[in-house]
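One structure is given here, and the rest of the page talks about it.
Note that this complex is displayed minus one protein chain, with the remaining chains in position.
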């Protein structure tokens, strides 16, 4: 949460409610292609059923805002706090994460009723809040909005996984994801040594883990102009990438052997060709699109094979901090990475989250937000790596150059790929 | 399958179709109280989603009858053979059993359409079958009917487990399951030593595992007149039954410790009282009803504590083979065990399946049915125990005195209880 | 324990002490080929380190005899009761079974000192026991002797497993195990229907699970004249035995796939030939020797492939009860199965334990021995199968026709094979 510098700069209550309303509506719109049966599936422990996302984001507003700030608010159901708390220890016992797919009740209709109940109460709260209350409420509501945007991305990741798990390979939307475009040659862009500033510093919203802004020293470095493509990744595969332990971290090699990884997630070999599962169903692999759905281990092994390395998150942010925040994001409706276009540094925002070699840890001087919301980010600073830049399922309004996404190194169901880096001169 | 002694005794095609039709209709009727969301849940590996039962029983008729005997029959969907084969290795690869709950598609509506498609084809087949075909078809259809009746029982067991897993404890039906009745005192009934006949021998239907009829010698024995009640089982619990390894099989003690068993499945302590989950929702424990949802280990431990033993399946069958097949069965609509009534040997049929101390094994001279259907029973003759007598969720028309049900000793989600036995004189 | 019919028939104290002394000496002699390092290894959870067997058998005499009957007896070490209790819940907490190989202390020398301490006390006890005491002591001592004989067999099984686990494949003894002998053709021997007596009935020693003697009815049956040979088992393997689920119990097929079984335990393919690990090190497979180190699942699959079945334990005992107890037993010093010789029913005793299709369960009227020793057999009557006839590592003086050995169906490290049975006429 950010405390606005002065109340004058603050968006009015109506503007915030507009944002709230748009984001809440978008979540439901993203679920429109689903059958009732799809809402309940948890295809692996990391995945949550779509119904759970719909309810949990609602619980967030109910718990952290309505229950504290709307006098006389009645919770929709006394057990929803147990069912839809994700990981907030301060909020008490929770339904086990791995058992979210075992709950046929509440029904989908009841969850939508829960959303309507909370939306109505939120409207009432915003309508009656005075200026003093507003100072407390605004940052919480904006956090709740960003929280729901994170779950919009998870929703699409999870639906893709749910559909890919089903031998019938259902189709979420019928967008054509292929094109005849070709990716430009990869160029190297040089960045000089120096003291850089890292982290968020404006009065705009940011998560606590992006703060405080602080200084770091970077040795000279170089970044690739675009993301690694499927064609390039196939070359790694054909060079024996998945059979050569020298390219791999010891732990990555172990995981890859255990799980029999031979290609990125969602790739399926069909004779001599590769097909990939997309939100538009099974599609032929497009060679010029960025490689997607790879783990940190695979990104790192690819880089080692290419005799390069992954960038650090500081290198990434220093390069992209002043670039315009445009790209193949959720708004394009494509929901699939696109071929790079243009010269210079491209594909920084959208397409795929870029693995960095930076472990997810606290910035110097980091303090978690106070109270239960301090559990939002800080307690995950262990055994995860930072990814930067957003993906084709990230909202533009949710992203910033300082945005730190993070996943364990074995995770592959997020839209993740890589950009190469190298030591500069 | 049984080859009818003479065609004259055989039911006519119309009679068989009547049975077929009744059973198929009953399956769907049992699902009427479900929400669409309920159809997809697999609350543990042993449970199958209701949708899967609906489809699998249909696949059975499609695969073993229509595809072989109805010329020009078109399978409803080319992948349903993969999705809805349960365990027939001879029929090829199958969807992994533990992942039945991960399939949102086919939808519930599609599964009902599958049922209608197969029912229509079955009607057509029976309509056009000549006398020669009928001799082959009849035993297969009757097997399919009994197969579907087994799944009706599984359906109710699984719905109970699915609902009990949900913290909201949904209600399947609103039948009142409690009463003020008292169980009569337990009496001992004596049976003399001798050579008895075991197994099925009439021209009526029986499973291959009930055959051939053969001779066994029994030493003199005694059976309790009724099932063990909740009150009696509570006495065992209060005597430290769950904390005294001396009463337990070594393996049972290990399982009970690992799983933290302190009471039968579905019992929940509420202060000093016990509540039990039923198909009518949470209910106070009725002390005079038979104890239900116990494992073999618990039944055996109870018997050891009581200084008695479980009957063998031969002892059970010898005692009940000439008793009238009446009791608290599925037709009562109660779906819960009832208090014993009357004198003499009671509660043999219905209420709860009775654990016997007999391992599930082949009768002398046993031969599995030929072909893929030989996998129906024979390949499970290992590490399972026989239960006898049916339960409150078993159809009367599905049961016989020679009927051998079987479960692994740790299973508790079936409606299982016990009757004591002792050495006679 | 058996209560001797009359005291007149009882062996004198000196005779019993002679037996005691012989058995105790033999245990240590069996360990002579071991290096100190070999004494501590637990190569899988089922295996116990040789040092543990030496100590546990000693603990048995200390705990069940000396501590109760020798006034002023001082236990050798206060923690040995914790370390060397196997599974007697009544005797208190125990060191976890799977962690027996983690104990470097007590050292081997200390364990031998423990044995000497107990042997001396036992000599003292027997020396001073009067006639009345003797009536109590004798059955306990004889049980302890048989207990130690069981552990002699386990010792050799475990040493074989320990050595086979080591890539250096150490040699236990240099006995030549191969020969040029050929097995005679398998014949079928017929046994008539009738009421037979099963179980032990003499005043000689027997375990509680062999009692009481009781009547059973057998339908007519046939037994093969000799054990199944390696050549015959290879034919099953070459016919795709390990790749054809139709031959297997469902659970056996699952286990075989999980564990990648493609041959009996200890078989290793060397180009086109098979080598087997023996107590004399790696040896070429002898085709005419009985197949050994197979699980129940494999024995059952073989029998199904051969269109025969395994015998029941009653069928086995009825056939062998009056045969002379001779064969390739521990006394031969061979420690490996030998080629069948002669006509008629052969190889009943020694060579390999014969899997029966009988689940290990209580005989009618069975009562466990009283007190802690009641845990000896009864609590394992679940998910195990009976094996009959002893093996090449069983002492002749330990065996009887009524002897019931038992193992879970997946166990293969015991010297186990099979004899075919069939329905008679």
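By letter and in written order, the chains are A, B and C; residue numbering begins at 1 in each of them.
Note that a residue touches a chain if its C-beta (ideal position, glycine included) is under 8 Å from a C-beta of that chain, and two chains touch if they have at least 3 such contacts.
Keep in mind the model is a prediction, meaning the values are calculated, not measured.
Colleague: Among the chains in view, which touch the chain not shown?
Modeller: A, C
Colleague: Among the options A:171, A:235 or A:249, which residue touches the chain absent from this view?
Modeller: Looking across A:171, A:235 or A:249, the contact with the absent chain belongs to A:249.
Colleague: Please pick, from C:79, C:326, C:341 or C:425, the residue that touches the omitted chain in the full complex.
Modeller: In the full complex, the listed residue that touches the missing chain is C:79.
Colleague: Among C:101, C:264 or C:311, choose the residue that contacts the chain missing from this document, as touch is defined above.
Modeller: Spelled out, the listed residue whose C-beta touches the missing chain is C:101.
Colleague: Taking the full complex into account, what residues of chain C touch the chain not shown?
Modeller: 35-43, 79, 82-83, 95, 99, 101-108, 162, 165-168, 170
Colleague: Tell me, which residues in chain A touch the chain that this view leaves out?
Modeller: 87, 89-90, 193, 195, 214-219, 221, 245-246, 248-253, 296-297, 309, 312, 357-359, 361-362, 364-365, 374-375, 379-383, 409, 423
Operating definition for what follows: only the chains that are shown with their structure count from here on.
Colleague: Could you tell me which shape the graph of touching chains takes: line, ring, star, complete or other?
Modeller: line
Colleague: Average the C-alpha coordinates of each chain, average all protein C-alpha coordinates together, and give the chain whose average is closest to the overall one.
Modeller: That would be B.
Colleague: With chain centres taken as the means of their Cα atoms, state the distance from chain B to chain C in Å.
Modeller: 38
Colleague: So the centre of each chain is just the mean of its C-alpha atoms; given that, what is the distance between chain A and chain B in Å?
Modeller: About 47 Å separates the centre of chain A from that of chain B.
Colleague: Mind checking the centre-to-centre distance between chain A and chain C? Centres are C-alpha means, answer in whole Å.
Modeller: 60
Colleague: What residues in chain A touch two or more of the other chains?
Modeller: Where chain A is concerned, no single residue meets two or more other chains.
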